[in-house]
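Of the protein chains in this complex, one is absent; all others appear in place.
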Amino acid sequence: MNNYSSVRVGVAGATGYAGVELLKRLARHRHADVRFAMASGASEARTLPSLARIWDAPVQPLDADRLAAETDAVFLALPDTLAAELAPRLADGGTRVFDLSGAFRLRSPELRQQWYPHSPTSVVDVAYGLTERARLELVNAKLIACPGCYPTAAVLALQPLIAASLLEPGIIIDAKSGISGAGKTPSERTHFSECHGSIAAYGVFGHRHGAEIEQELGVPVTFVPHLVPLDRGIFETIYARLRPGVDVADVEAALTCAYAGSPFVRLTGGQLPEIKHVVHTNFCDIGWKVDRGQLVMVVCIDNLVKGAAGQAIQNFNVAFGFEETEGLD
Amino acid sequence: MNNYSSVRVGVAGATGYAGVELLKRLARHRHADVRFAMASGASEARTLPSLARIWDAPVQPLDADRLAAETDAVFLALPDTLAAELAPRLADGGTRVFDLSGAFRLRSPELRQQWYPHSPTSVVDVAYGLTERARLELVNAKLIACPGCYPTAAVLALQPLIAASLLEPGIIIDAKSGISGAGKTPSERTHFSECHGSIAAYGVFGHRHGAEIEQELGVPVTFVPHLVPLDRGIFETIYARLRPGVDVADVEAALTCAYAGSPFVRLTGGQLPEIKHVVHTNFCDIGWKVDRGQLVMVVCIDNLVKGAAGQAIQNFNVAFGFEETEGLD
Amino acid sequence: MNNYSSVRVGVAGATGYAGVELLKRLARHRHADVRFAMASGASEARTLPSLARIWDAPVQPLDADRLAAETDAVFLALPDTLAAELAPRLADGGTRVFDLSGAFRLRSPELRQQWYPHSPTSVVDVAYGLTERARLELVNAKLIACPGCYPTAAVLALQPLIAASLLEPGIIIDAKSGISGAGKTPSERTHFSECHGSIAAYGVFGHRHGAEIEQELGVPVTFVPHLVPLDRGIFETIYARLRPGVDVADVEAALTCAYAGSPFVRLTGGQLPEIKHVVHTNFCDIGWKVDRGQLVMVVCIDNLVKGAAGQAIQNFNVAFGFEETEGLD
Partner (left out) sequence: MNNYSSVRVGVAGATGYAGVELLKRLARHRHADVRFAMASGASEARTLPSLARIWDAPVQPLDADRLAAETDAVFLALPDTLAAELAPRLADGGTRVFDLSGAFRLRSPELRQQWYPHSPTSVVDVAYGLTERARLELVNAKLIACPGCYPTAAVLALQPLIAASLLEPGIIIDAKSGISGAGKTPSERTHFSECHGSIAAYGVFGHRHGAEIEQELGVPVTFVPHLVPLDRGIFETIYARLRPGVDVADVEAALTCAYAGSPFVRLTGGQLPEIKHVVHTNFCDIGWKVDRGQLVMVVCIDNLVKGAAGQAIQNFNVAFGFEETEGLD
């Protein structure tokens, strides 16, 4: 079904949480030949204990020249600023880039300047890689900006309803995330004893994923993220009013129609999703209930899989013409 | 400041989570003389290991006659059906009853019939014991229905804003609760491995605390409770639109004015509360932010203290004329 | 490498924690044709939300006759008493049985009578399926008793050292287990609020896995299991004195030699294992340190994988001549 028996692949940022998930899946991917696992900030090679017997080669210091010269595709699981610099350089050199950072997600130069000031504002030909909505565009894309974890869940749930004009203005997204979403760098906010047994809202009216969600939905939303004491998983409760005449059957129809050909979206109807059903998978589970015109939706993903590494590989599969589920079961 | 040096007290339901919290605080209360700790379903006396050296007397099988005859006040931390039967009987006999169950919280006979079908519909003279709003009523009350944990948080946050006509219709309460809120009886929903690492919404459009919140606020709300993997604490994120002309200063003024004399309500303004600051205390922390007319409030309590045992004792203190904070620091 | 292109398989006990892990792996196993997923106690068919799109067929009520007639191999993830009855019946009928219960693990009739009183004492031809030590025996075995989770870890770590006479008497095994090891049936001990934030020792001097460990090692041990507040994983800290003249190199040599051909045993030396490196995998990680003749070993497995479902499939692979790692990556 494609011209590649095997694609030469590099992973940059292999020691972070998303990086390990990438390596674990790419190591058993039938069409990926992992040539490099690299880490920024590393001065010497190291191995990853959790990947022993799965991927035993060392993680090397980041070397952009070798990535450019010796790979067909690179996954960037790097800080935004580093990805901002590296991604265009690799893409211009002919390597296809799957960027898990936020550096290229926002199309508006003003918003990109506001939220990712180190990102070039003039980059063109970036595909926004929410796979379910980008399959055609991915085939020829050189630089794929993989969506943020919160937007992945929110946009998959809401976009079909907005496209079908089912909702009134005034959408509220109450998002709960596991702590791994904050990455591997220690901080007071992600210190065990600060999180365990507690919940905190953060970035209220000021989280860059809010801008990304609004870009993709085309309407304003109120987005409030929370940290909850679990490791992996995003749970979003979405509140909206249905427009007059719209009922629960319309909601179901719009979603069913949108995701008929999407192997990783599971519609659960009134049986609302729970994080435990999606962790360690690439699934996005979406459920909903309606009462007197009030819609309540629940969406769950694993932030490190469908919200990061899994979706990047899903994009890789589509971009290179492989089975969409390859390496992701 | 009152006529009692000491009140003879009984605790019924002493082995549940709220019961232990009651006993722990009453044992060191300067004006409570704990005569009985009783448990329904117990066929013989037992002791509570966590209360050794704090309250060493045995927990006895429930004996309503002795409670009626030998106490001035009884705390009921019993299942709704048992409280429904016991509370009026004790109150009629002259014992003041602080009922932590839901049996007498709803005033409307129809709603009470719907949500608490075993409760008598005709009971009169029940005080709804949200202390901050019931101080005068408590002085002469015989049967005090202590509020549910979710309503305690929601009503303390919203009532002053609604009373001041600051909010548009369409209030949303996204509530997150620790698992102890579900009580001590094992079930699949509260089984460790079902909760750990997961989040679940439940009772969407069908939780009786929704009816209680609407009763106290006088307006309809969309109330969605969630179970999150922590033991104690409630965190409610509240969404509402401010009416035209209303701004954040009005919100602050309404709350400041409402709680000027309330030792257990802490207003944190734009520094949003977190559960870790209130667990094991009787505090209710309330914070808020406004952006372009959208209000986001966060309220936190410990569901077993301000949401149960602590508020019951706070009501006891007010009812008997003691210092409101006695036993609660 | 074998005579089977595909084996007709049944899973009995498919709704428990081990059952779901079995189904998830067997569904993508290249040589397993899952004909039945059944559950005892179920009166009607149901589906498993976490397995949607992975294994969508319904879980049916247990039907031993169909299992006997229409499968070549059955995995039993049932209560001991039910497995005690069903396993010999299926094995006698020619179906190969991989029993995850404890019913047939103990060979001594006296001990079996003591710990599993419902198990027949006269069953012969049971293979004790600790794969790494049973490969030859598995080829012709009809009834394979898969080891308990605690014994799997303890015996893999200790057996090579005891076989090489490296240890003094007086071995201590301090075992810490995630709560899923206690199964899916709710109880006070596994109630979320009883476990969260706490640790408990249980079954001290009276846990049947102690007898199983002693059977396999041939020496007495002091075995103390603890419940710790996490979902999956076993962590055992093992204490023993080295015999005079024995040093850390002898320990390493014995273990290296024992597991040279074992794809799922990872020796980590002085870099002690952690649960997070093995969860959701079939690996058993073993590390050790020695100081002045005192050996401290740490062993980690996922109790539901190497300690249950994974090892059962590993046994299935060996028994039928498939690649040992098939379905287990």
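Some observations on this one:
All chains are identified by letter, namely A, B and C, in their written order; residue positions are counted from 1 within each chain.
In this text, contacts are C-beta pairs under 8 Å (C-beta built on N, C-alpha and C of every residue); 3 or more make two chains touch, one makes a residue touch a chain.
No experiment lies behind these values; they were computed from the predicted model shown.
Of the candidate positions B:Phe75, B:Phe283 or B:Phe316, contact with the hidden chain is made by B:Phe283. The chain not shown here is touched by just one of C:Ile172, C:Val219 or C:Ala253, and that residue is C:Ile172. Contact with the omitted chain, checked across C:Asp80, C:Asp99, C:Glu214 or C:Asp231, is made by C:Asp231. Chain B meets the missing chain through residues 28, 49-50, 52-54, 196-197, 263-264, 266, 268, 271, 276-277, 280, 283, 329.
Although one chain is hidden here, its contacts on chain A can still be listed: residues 17, 178-180, 184, 186-188, 190-193, 195-197, 229-231. Residues of chain C in touch with the missing chain: 170, 172, 174, 176, 178, 194, 196-201, 204-205, 222, 224, 226, 228-233, 235, 237, 239, 241, 272, 274-276, 279, 289, 291, 294, 296, 298.
To be clear about the criterion, only the chains that are shown with their structure count from here on.
Of all chains, the one whose CA centroid is most distant from that of chain C is B. Comparing per-chain C-alpha centres with the mean over every protein C-alpha atom, the closest match is chain A.
If you average the CA atoms of chain A and of chain C, the two centres end up 36 Å from each other.
Remark: chain A and chain B have CA centroids separated by 40 Å (rounded to whole angstrom). Listed for chain C are residues 196-197, each touching two or more other chains.
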